[in-house]
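With one protein chain held back, the other chains of the complex are shown just where they sit.
Take a look at subunit A:
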Amino acid sequence: MLPAATVFHFPWEIYNGAVQEGESVRVFGRLVCYQPEESRATLSAQHASKEHHVFVHTLFVEPFNPIIGAQYLVLGEIEKAEGVGVMVRARVLNCVDGVNVALLQKAINEQRSFFRERDDAAQPEHAT
């Protein structure tokens, strides 16, 4: 009944094999292109002097007001479609233009390192 939790991922992690098909993710990026006839939006983000793209299937969130160049946050499932490759089937697409991307990245890393720390602390306990 309830959908799966959408875990924060960076745009550059969508294609490097870190996420499996069907996994629920939340990703941010700048909207660079929207093709309404195909229900396809493209988000982009800079990382390590490279530009990374995320394709978003927008059928479930249409109609929406596309603002090219604005930051968006998408919640959805990873889907591997033929010909297109990996894309996120959006359940939620929010315009968050004006977001402090550096701070958001820091917050995501903060959360991750907290969980890593806690899992590491829990590991030895299970071993014994």
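Remarks
Rule of thumb we're sticking to: contacts are C-beta pairs under 8 Å (C-beta built on N, C-alpha and C of every residue); 3 or more make two chains touch, one makes a residue touch a chain; residues count from 1.
Keep in mind that, in the parts below, contacts and distances are computed from a predicted model.
The chain that is not shown carries the UniProt protein name "CST complex subunit STN1", picked from "pantothenate kinase", "60S ribosomal protein L6", "CST complex subunit STN1" or "GTP-binding protein ryh1". Annotation for subunit A: contacts to the undisplayed chain at residues 1-8, 26, 61, 73, 75, 91-100, 103-104, 106-108, 110-111, 113-114, 118, 121-122, 125-126.
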